[in-house]
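Complex shown without one protein chain; remaining protein chains in place.
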Amino acid sequence: MTKIIADNLKYKYPLSDKLALDNISFKVEKGEFIGIIGANKAGKSTLCQALTGLVPHFYKGAYGGKVFVDGLEVKEHSIAEISLKAGIVFQNPFTQMTGSKMTVYEEIAFGLENLGIAREEMQKQIDHAMELMDIASLKERNPFDLSGGQMQRLAIASIIAMNPEIIVLDEPTSQLDPEGSEEVFLAVQLLSRQGVTVIMAEHKMEKVAKYCDRILLLYNGEIIDFDTPGKIFSRDDLKQYGVVPPIFTSVCRELGVKKSGTDEYPVTLEEARAALGRKVK
Amino acid sequence: MIRVENLTFSYPDGPEVLSDINLDFDMRSTAIIGQNGAGKTTFAKLLKGLLKPFIGDIYIGDTNVRDTSAAMLAGKIGLVFQNPNDQIFKSRVLDEVMFGPLNIKLDKQTARKKAIEALKITGLADKLEVNPHDLSLSEKKLLCMASVLAMDTDIFILDEPTIAQDHTGKETIRKIIQSLKERNKLVMTIIHDMDFAAENFERIIVFNGGKAILDGDASFVFGQKDILQQARVEAPAAARLAEELGLAGTFLTEEELIKDLRQCGERAQL
Amino acid sequence: MKQISLYADRNSFVHDLDPISKLYYILFSILVPVILPSISVTLICSFLSIILLLLAKVFKKALPVFLLVFIVLITVVIIQGLFRPGNETIFLKIGPAVFYKEGLLYALKVTLRVTDIVGAFLILVLTTKPSDLVESLVRRGLSPRIGYVVISVFQIIPEMTSTMSTIMDAQRARGLETEGNLITRIKAFIPLLGPVVLGSLVNTKERAMALEVRGFNAQGNKTFLNEEKTSVLSKPIQLGLLLIVVMAFVWRLLT
Partner (left out) sequence: MQKQSMWSLKFSTAALVLIPTAVGINYIGKLFAGLLKLPLWLDSIGTVLASILAGPIIGALAGAVNNVIYGLTVDPISFVYGITSVAIGLAVGILCYKGWLSSWSKAALAGLIVGLVATIVSTPINIGFWGGQTGNVWGDALYAIVLAKTDSVWLASFLDEIVVDVPDKLLVVLISFAIYRGLPGSVSQMYNNSNKFESLD
């Protein structure tokens, strides 16, 4: 089942004379875990926001083409309507806290209250979201007293509780330490296994290679490629788009070692070990 | 350059953040690593004189930090904070960078010269007139680095310089560190990015629970797997791959690993 | 995180009352002394508030606030006692200073009135969680968006205050002097305030987006996670207070 369709999407921010996104077309199937990579200013954040209606409804600006999330045309519906289909998590966990709730539990309830969900249903959804993000033990804590990784998982739980089919994450780990990042990646992977469609913009190529099913490579607001990690990181011209593959891939490329039976270089630690192990021993 | 003796510190009514630290900093570029809460940032603030030692002493050159103020130390030791939004307040990039030099009483001409130099090194020379808040987060971080570089201190401390940087940004920071080393400055960093630390810093110090538990050159430190695990620090990717492959020795960079694997391959062919 | 709210968590029947009844009480405490402007009425109202503060076990927390107010009131007593137009009857002579009865009586009236109003507000403030108060008002028709605005301040201020010390550090690290003569200190104001303002304005964008994707502008009725706090006493108390106000008004008209 196709969950996202972008058809020739174009977008220009107000006060800007350059297209931030140009000629963007792609499709994503249910349950896929998609990584968006590219240098800074390639359009990763803008694309994330275009999948959740913030572009164009929040920013205004100039917009062309069509985006459908779970059948809903983004341009024609309000952010609140789209949020039932696709939720978004941002870089900075602090600014995502509503700042109006005293406990983790209440913080997650915020969106559900706005949508008018009945109390029993609300409690069920909150409990479910807390369990998925492994924050049930923090239930009574003040959101601002949490660590970065915990707070970011709370931000994700707040979105998950609203039961969207799609979750978009815009560099969710860029402000976290390695431990916090790993917590978030594992939590997101779990979501993906539950059938939620995940779109994540990310700089950490080692993680992208490890967790994503497919990778969307952006440059200057345009899609350069959309394929599996193996295919994307095996491209010869990656550097010119400001992207450096995981060390595992570069080492194997330098040594001319490919994954057995394919034309691709290894992208994860495990793949590299398997491919190089034959050579070392 | 810096001597730390029996340093112990705690915030009012808080537990001990640093306990009994003894370190000497020579000219080797140094990365301090460790989990959040290990006391790294507190340590940097103490060096900078923003906090006063609870017990023990810190000497910058011959000056005891205890006897001086942060503003007076500003000309000797530069500290780039993690979050650029905590310091940017001017409406032009050039003015922002000139703020520090003017504070340490450089005349306007010199301040401007130093500022432009610093902006060149950080790759922002074409943005002198831009409003800092129109820059991207990674550019803002480079701007903050420039605003400390322009003060031309002998010691630089960078707090998490690589956060939010893409490949190009990291390359720029690498070059900045190189040029500082060439100019005989002491460069220190607090960092979570182990690949970057292993590649760019000569000396690594691991903090854990307020203590410096490991100290040495990068290949020594990243070879101590048990202690690293205890401090919950992950080794650089190259080192992890080498370990998976069962290679002897510690590998810090892609290049080292490739070289060794090539030799392995040649040996196998012989 | 440091709390800025004055709310004190205690076990008392005042705490158990709903916020709206406490708002009625404030209205009562302001209106009755206005309708019946005699010192004795104001005195009774003030005492009532103080007794309620004692019963709610929050009198100790009320003291600092009263103290703050009384510092101003002392100057009122002095200035009005000395200089109030219409001062005729000498009450007290201390050296060259002459205090008059009329001015002092007026100052007493001001003092009682202020005590009365401050006391009534303190009952609300010290025994009600701000979020409960706002939620009650939202249930009664206050725009949830405005309700959000009020409540979020309680968390945003501590958040901003905590960045304050980081900013101080960051600017002092760049050689900013924050001590010295007045000119030096004035000069330090913008480099310190600037980053808070700019940073927080930049943050409003992300926060606004985060709110919108959580249905902040959703149409239709809102629900509440917490059940409304009600007490069997609420209705009788609210009616009783209203009745007294009306009776005071009638009394005033008749006499």
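Every chain is named by a letter (A, B and C) in the order it is written, and numbering of its residues begins at 1.
One rule holds in what follows: a contact is a pair of C-beta atoms (placed from the backbone, for glycine too) under 8 Å apart; a residue touches a chain by one contact, two chains touch by 3 or more.
Everything numeric here is computed off the predicted structure, so don't read it as measured data.
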(message) Given the contact rule set out at the top, which of the displayed chains would the hidden chain touch in the full complex?
(response) A, B, C
(message) Considering the complete complex, identify which of C:F13, C:F189 or C:W251 is in touch with the unshown chain.
(response) C:F189
(request) Identify the residue among C:L68, C:I90 or C:V246 that touches the chain left out of the display. (result) C:L68
(message) Using the document's definition of touch, tell me which of C:A107, C:A170 or C:L225 contacts the absent chain.
(response) C:A107
(request) Can you work out which residue in C:V76, C:L112 or C:L225 touches the chain that's missing from view? (result) C:V76
(request) Write down which of B:K48, B:K76 or B:K90 is the residue touching the left-out chain. (result) B:K90
(request) Identify the residues of chain B touching the omitted chain, counting contacts across the whole complex. (result) 89-91, 131-134
(message) Across the whole complex, list the residues on chain A that are touched by the chain not included here.
(response) 10-12, 14-15, 56-65, 99
(message) On chain C, where is the contact patch with the chain that was removed from view?
(response) 4-6, 65, 68-69, 71-72, 75-76, 79-80, 82-85, 106-107, 110, 113-114, 117-118, 121-122, 125, 130, 145-146, 148-150, 152-154, 156-157, 159-161, 164, 178, 182, 185-186, 188-190, 192-194, 196-198, 200-205, 207-208, 211-212, 216-217
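As a working rule, only the chains that are shown with their structure count from here on.
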(request) Name the shape of the chain contact graph, picking from line, ring, star, complete and other. (result) complete
(message) Counting C-beta pairs in contact, which two chains come out on top?
(response) A-C
(message) Could you work out how far the Cα centre of chain A sits from that of chain C, in whole Å?
(response) 45
(message) Taking the mean of the C-alpha atoms as each chain's centre, how many Å separate chain A from chain B?
(response) 30
(request) With chain centres taken as the means of their Cα atoms, state the distance from chain B to chain C in Å. (result) 47
(request) Specify, in ascending order, the residues of chain A that touch 2 or more different other chains. (result) none
(message) Can you tell me which positions in chain A touch chain C when the two form their complex?
(response) 49, 52, 54, 57-58, 78-80, 83, 87-88, 90, 92, 94-102, 105-106, 109-119, 122-123, 142, 144-145, 155, 158-159, 162
(request) Name, in rising order, each residue of chain B that touches chain C in their complex. (result) 45, 48, 50, 70-71, 74-75, 78-79, 81, 83, 85-90, 99-100, 103-104, 133, 147-148, 151
(message) Quick check on the complex: what are the chain C residues that touch chain A?
(response) 1, 131, 144, 148, 151-152, 155-156, 158-159, 203, 206-227
